[in-house]
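Next up is a structure, given as structure tokens.
The other protein chains are all here in position, but one chain of the complex has been omitted.
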Amino acid sequence: MNSFGKLFRVHIFGESHGQVVGILMDGIPAGIPFSAEDLTKDLDRRRSGAAGTTPRKEDDIPLVKSGVFRGYTTGAPLLIQVENKNTRSRDYTELRKTPRPGHADFTAFKKFGGYEDYRGGGHFSGRLTTGLVAAGVLAKKMIAPAKVNATILEVGGSTDIEAAVQQAIREEDSIGGIIECRIRRLPAGIGEPFFDSVEAVLSHMVFSVPAIKGIEFGAGFAAAKMRGSEHNDNFISIEGTTETNHAGGINGGITNGNEIVFRVVVKPTSSTHKAQKTMNFVNEEMQELKVEGRHDTCIALRVPVVLEAAAAIAMADLMLQGQEIERINQPKDTIT
Amino acid sequence: MNSFGKLFRVHIFGESHGQVVGILMDGIPAGIPFSAEDLTKDLDRRRSGAAGTTPRKEDDIPLVKSGVFRGYTTGAPLLIQVENKNTRSRDYTELRKTPRPGHADFTAFKKFGGYEDYRGGGHFSGRLTTGLVAAGVLAKKMIAPAKVNATILEVGGSTDIEAAVQQAIREEDSIGGIIECRIRRLPAGIGEPFFDSVEAVLSHMVFSVPAIKGIEFGAGFAAAKMRGSEHNDNFISIEGTTETNHAGGINGGITNGNEIVFRVVVKPTSSTHKAQKTMNFVNEEMQELKVEGRHDTCIALRVPVVLEAAAAIAMADLMLQGQEIERINQPKDTIT
Amino acid sequence: MNSFGKLFRVHIFGESHGQVVGILMDGIPAGIPFSAEDLTKDLDRRRSGAAGTTPRKEDDIPLVKSGVFRGYTTGAPLLIQVENKNTRSRDYTELRKTPRPGHADFTAFKKFGGYEDYRGGGHFSGRLTTGLVAAGVLAKKMIAPAKVNATILEVGGSTDIEAAVQQAIREEDSIGGIIECRIRRLPAGIGEPFFDSVEAVLSHMVFSVPAIKGIEFGAGFAAAKMRGSEHNDNFISIEGTTETNHAGGINGGITNGNEIVFRVVVKPTSSTHKAQKTMNFVNEEMQELKVEGRHDTCIALRVPVVLEAAAAIAMADLMLQGQEIERINQPKDTIT
Partner (left out) sequence: MNSFGKLFRVHIFGESHGQVVGILMDGIPAGIPFSAEDLTKDLDRRRSGAAGTTPRKEDDIPLVKSGVFRGYTTGAPLLIQVENKNTRSRDYTELRKTPRPGHADFTAFKKFGGYEDYRGGGHFSGRLTTGLVAAGVLAKKMIAPAKVNATILEVGGSTDIEAAVQQAIREEDSIGGIIECRIRRLPAGIGEPFFDSVEAVLSHMVFSVPAIKGIEFGAGFAAAKMRGSEHNDNFISIEGTTETNHAGGINGGITNGNEIVFRVVVKPTSSTHKAQKTMNFVNEEMQELKVEGRHDTCIALRVPVVLEAAAAIAMADLMLQGQEIERINQPKDTIT
């Protein structure tokens, strides 16, 4: 299912080399100030350009097609789409024979029986995160005054991020990284006891972002080596403030009012200019494969804003469920 | 929401010191051989008893109340419940004043406004995983011939698990651990491109299990230090078999036919006999707290079977969506 | 799927001649006063006994198994079940050969492949409405101060209901009827523009009640003969009060603050003592069938309380979505 959420619902669509990518959002409260310009900053953060990101130049001009009237959300579905302009035509026949390792070429074929649009990853392309980022802009407005912020902790095993990227470029290889995301000023009481714990819903959304292969909350995997007396976060105020935050702001699946903290690992970009040995599915022989074309040396560099969007979308949905967000933002008194 | 799943749906209910805990399942195919005895083995694995687990003796006799007729599932909702017998009455007034660090006492109050059944953790209790394990037994039958298997990798930072537990008992403290789960013999093509990627759905379910604070697939967090050329799993057969399995059996959110591999971290049990300093929410002063009563030194010891259940439930739901499981298991030819 | 609702979710289970019938509810706000005694009145209304209803004596003692603590709902799932005691054992082998006309015998076989519990209608039995009525009691509390009230308009084509029933008993036949349901004191603004219009959600729930074959809102089918100038309900106050109520309280799928009015048709009970000609599925010959056993001459007599429950459940769900119901009913100030 290409949808996420119970009350704030996002529906993703599009293909990398098709006509458009975009997102349809439902359940946004009425009365939130919004215009297409509000999308610029986060879409720019997501876009390529820096060293280590793909040289494909994406204009990414977002078109707001419905759900906004005179500068405010209406409460009706809000459609945002971006036209694909900078796509390169080429012959995929050869490429198709050797599904790229680490990519969805093979699994997409298995799932969609050969009818999938395989050009540039098609519906599986990271380009679809454009829609997520756009939805994140709305979600961030919804969860205000809470703030979500993601930063890169390391790439390729190094905290000197620029150096690590340059090294990988020289090697014609790709690298991964670790991103940390924090959400401040959330009230206590968000989330559900079991299946919709904050960790469950956040991770569900976060693993919808391509290339992410792990997530940990608070102390995370380090907790495996801690004693309970050390891991427990003692309360130091009746508002629920704790001395430490090993729980990452979540107890029993529910926010405790402290900062939510989680980290994700982004795998190295699967496309690399380096030659790899893999199977030719037509002649069933092993062959050498070099993935041509434009791609990111380190896709992790572009993930923070996507992760923020994912986090904001998930929290917005949980907060609507808990009535921490109102359905109408400052309703008008009279019909005229 | 206390429900999980789209086609195979599990609904959890009950409280630790209430009348029952249990699970209601919907969407199970008709015609699967099943009786209450099938539950014994996994429920026994979950139950306490070994060193490092709580001395509370739980009989856990599962009652199958609906959905089974003459030894087969009927396709109608299947209700399993376990009566709570070995609960200790006591006065919770004092305990209530100092919400236990690391527990849901405080967050439950925030969410349910003081109406929550707080005895023994109430609806948040790990005892509710009894229902998950029961559902897991059905799910395992549904996904057959695929097999799911979870094992403890380490506890308290050590692979000598017995020694680590004994040490923690001596310290009157608690420890966490890391569990690995593998699913073999799944076909390629299960899962959805974005929001219902296998990682997304598995992690959603896995984080519904209390005490889990992190999950990683395949190479997981180690991928952050790898090169793409190293991380990519080269195909070595046209069935999709790969030379390595850094992806943990999942590409683009969809199974590739290799083994699914993931690991979770279980935090140290929050209840420990060791004295902790925390806030008294009535007089607003810091005080010392010792959590009395029966509890696990290392809850991670009991997690493998719960993790298997979680994994099987998630995969069963995805496989029903992908029609990899049929709605009727060997339909009868004639009405009589 | 045996579930209904988005935020107030009811999950039905059980079989007519199995161990139990019941309902599991999720999403009930915390803090609503409730005890098993509150169920008595509506369950009594549903139960058989009057002339025209089945002589099967159902004790229907509802057991509240979870989700209630010290006289209040906790916000956790609330399980109610009723044990089946007064079931008659008999040999169904003969009966199975001739699926009863108008019943689900044949369709259940087609759907569940012969594994269905066919005794007394099994999971399809009208006895499962016991669970609906129980859920209705909670839903009525949730939507207060709104009130829902259903009454019988006619049975067997006559408004002299007692006479019509006596006549049908004499004929050893069965009759249907028309029930009207009204919901007063609902605020304007409930419902959704398209797929979750009030009519859509109410009718979805109402057609879950066995034997109902039609529904109409406000003027209903009579609107087909009206002029627009006659059908339109003119506003006579700025609160939205209208002069007439041909719309049945709903415009554009959303409540307008006037009374919601709808009517349903209940088909005549399919089981009748009168001999019918039908197919023997074993020897493929037409044969005479007399449905033995206890059954209702006019099931419509028992429908009003079920219809009220259905209406209240549907409205409670829509009102939670629109935040017209709060998640905690009078939260407590302090944790103790």
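The chains carry the letters A, B and C, assigned in the order they are written, with residues numbered from 1 in each.
Methods note: a residue touches a chain if its C-beta (ideal position, glycine included) is under 8 Å from a C-beta of that chain, and two chains touch if they have at least 3 such contacts.
What you see is a predicted model, and the numbers here were worked out from it, not measured in a lab.
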Residue, one of A:G14, A:G176, A:G189 or A:G253, that touches the chain absent here: A:G14
Option touching the unshown chain, where A:T74, A:T87, A:N149 or A:Q323 are the choices: A:T74
Touch residues of subunit B, complete complex, unshown partner: 6-7, 76, 193, 321-323, 326-327
Interface residues of subunit A (partner: the chain not displayed): 1-3, 9, 11-15, 18-22, 24, 26-27, 30-31, 65-67, 69, 72-79, 81, 93, 96-97, 99, 105-106, 109, 111-117, 122-123, 281-282, 328, 330-332, 334-336
Residue numbers in subunit C that touch the chain omitted from display: 1-4, 6, 12, 99, 101-104, 106-108, 110-111, 123-124, 128, 154-157, 168, 171, 173-178, 187-189, 191-197, 199-201, 203-208, 210, 212-221, 223-238, 240, 242, 246-248, 250-257, 265-272, 274, 276-279, 281, 284, 286, 321-322
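By definition in this document, only the chains that are shown with their structure count from here on.
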Nearest-to-centre chain - CA centroid comparison: B
Between subunit A and subunit B, centroid-to-centroid distance (C-alpha), Å: 26
Computed distance of Cα centres, subunit C from subunit B, in Å: 36
Where subunit C touches two or more other chains, by residue: 76
